[in-house]
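My questions all concern the structure below.
Every protein chain of the complex appears in place save one, which is left out.
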Amino acid sequence: MFKVVNATGGYGKTTIIRNVSLEVKSGEVVALLGRNGVGKSTLMRFATNLIPPMEGHVEIDGNPAPNSPAKRAKSGLGYVPQGRFVFPRMTVIENIAVAAATNGHDPKKAVEEALADFPMLRPKAHDLAGGLSGGQQQVLALARALAIMPRILLLDEPTEGVQPSIIDEMAGILKRINRDRGIAILVAEQNLDFCLSIAERAYVMEKGEIRMETDRDALLADKELQQELLGV
Amino acid sequence: MELDFLATVLLSSLSSASILLIATIGLAVVFGLMGVINLAHGEFLMIGAYTALTVTQAGVPYILSIPIAVAVTMVIGAIVELLIINRLYGRLFDTMLATWGLSIVFYQLAVLIFGTVTPGIGMPQFSIAVGEYSLAGYPLLMIGVAAAMLIFVYLLMTKSVYGMKARASIQVPHMAQAIGIESSRTNMLTFSVGCGLAGFAGAVLLPIVPATPSMGFAFVIKAFLTVVVAGPVTLTGSAITALGLGGGASVTASFMTSVVGDVFFFVITALLLWLYPMGISAKWRRKL
């Protein structure tokens, strides 16, 4: 249902990703693995149209995705960026409400649902997002992306700077929304355990290109590849 | 008697601080929500004042002339955003230069259309007695108007969907787009609202500040400084700065001369910028 075809892009004149193609099928959870600096984030920004494509395109449900980030969001693409980027001087509720209202959903209902999905946000509901801890911000960024009711969710390093207990909780939530709402997920990660706990299939990136496609069992079995991926 | 005098000084200082705040809010909104300094803000004030004056002279009651002034300035603001401002986002100083040019164009147009001297409209006559002193009522009313404007802008920006979109767009522009906000439309509305607030200020202050082509320049000095000293949390910051600086200057002026009052204003401004180079609210955690 979601395809990136021949993506080539970067910043200014610098090309960072070359000819990257990948696909996420309906209801699937796919991981995007690779060390820092291989172009995972750039690919995510390419997919959301936050950087202009040099070549290649994106398809949602077999149709070419529209050429503006805002319109892509409206066509069902949710995005949780690396570094979270919640709206710092807006409350938790406002962060969620603005995402819902912008896309024509009832903000009150969206907030209620989000607080039910993520109970840890409830005591912080009226706090400014900028004052939350890293983990709470990450969860909020996820809740905000879900409030636009996406059909495909892109997550960029969702575990970065998040404490392990929350990582576990997040994995659980992602599995649940994937199962219950049929939202497909593409997650870029360095945290292998986290990826393996939610994704069935993975792409491995190296130097701006897709080096291989593999599945969970193959990855689990291959210690050497694990070491190499993480640089440990 | 001493106490009465003190009360009148405080009241009139509060009222001049409020007048400063009324003139500043539109500028603060545009700067706070778009990151744009509109150097033509004073001229939008002037346009509001002339609109109110013209329709009043045509027989419309003064109170009805205010919404007309708001509408006119909002439309002009939207056109200016469409033609000039939206081509210059992210280029702060180019925006300043372009709006500066615009301010001169508006000023000169006003000279051409209205001449340099225009009749004022009479101040609504009522006064308030404080002990043995009597204060003109209309300037005091401005305290209420300033408070009402603050509340209106606060509610607009926090309770309406538009307000949330506008704040999201300035805080993290790329994420605002990524959740579906068309920031160009939001920005046009914000600029238009800012200009409308300036028009409102011009109209509502008309009985106190008569319309002249150069009235914009006089107002903007302190309004700019207020916004710049206020920093990123523009609304609260501007309110506090206007009260502190404007009120302080006015108190100083009533005990000494108005020149000393102005000197107080500028010296304190320089001092505050020295202490807080990015504005007093640079580290605050507040919404607006």
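General observations
All chains are identified by letter, namely A and B, in their written order; residue positions are counted from 1 within each chain.
Simple rule for what comes next: a contact is a pair of C-beta atoms (placed from the backbone, for glycine too) under 8 Å apart; a residue touches a chain by one contact, two chains touch by 3 or more.
Assume contacts and distances are computed from a predicted model.
Name of the non-displayed chain as stated in its UniProt record, restricted to "ABC transporter domain-containing protein", "Cytochrome ubiquinol oxidase subunit I", "Tryptophan synthase beta chain" or "Ferritin-like domain-containing protein": "ABC transporter domain-containing protein".
In the complete assembly, the contact with the undisplayed chain comes from B:221, out of B:6, B:221 or B:256.
Of B:22, B:37, B:55 or B:239, it is B:37 that touches the chain left out of the display.
From the options B:109, B:147, B:161 or B:256, the residue with contact to the unseen chain in the full assembly is B:109. Shown as candidates are A:70, A:148 or A:192; the residue that touches the absent chain is A:192. Listed for subunit A, the residues touching the missing chain in the whole complex are 14, 35-37, 130-134, 157, 159-161, 163-165, 167-168, 190-194, 230-232.
Listed for subunit B, the residues touching the missing chain in the whole complex are 37, 84, 87-88, 92-94, 96-98, 100-105, 107-109, 112, 217-218, 220-221, 224-225, 228, 259, 262, 266, 269-270, 273-275, 277-279, 285.
The rule we apply is simple: only the chains that are shown with their structure count from here on.
Residues 158, 161, 164-165, 167-168, 171-172, 174-183, 233, 285-288 of subunit B touch subunit A in their complex.
Within the complex formed with subunit B, the residues of subunit A that make contact are 48, 50, 68-74, 79, 81, 85-91, 94, 97-99, 101-103, 107, 128, 130-131, 144-145, 147-148.
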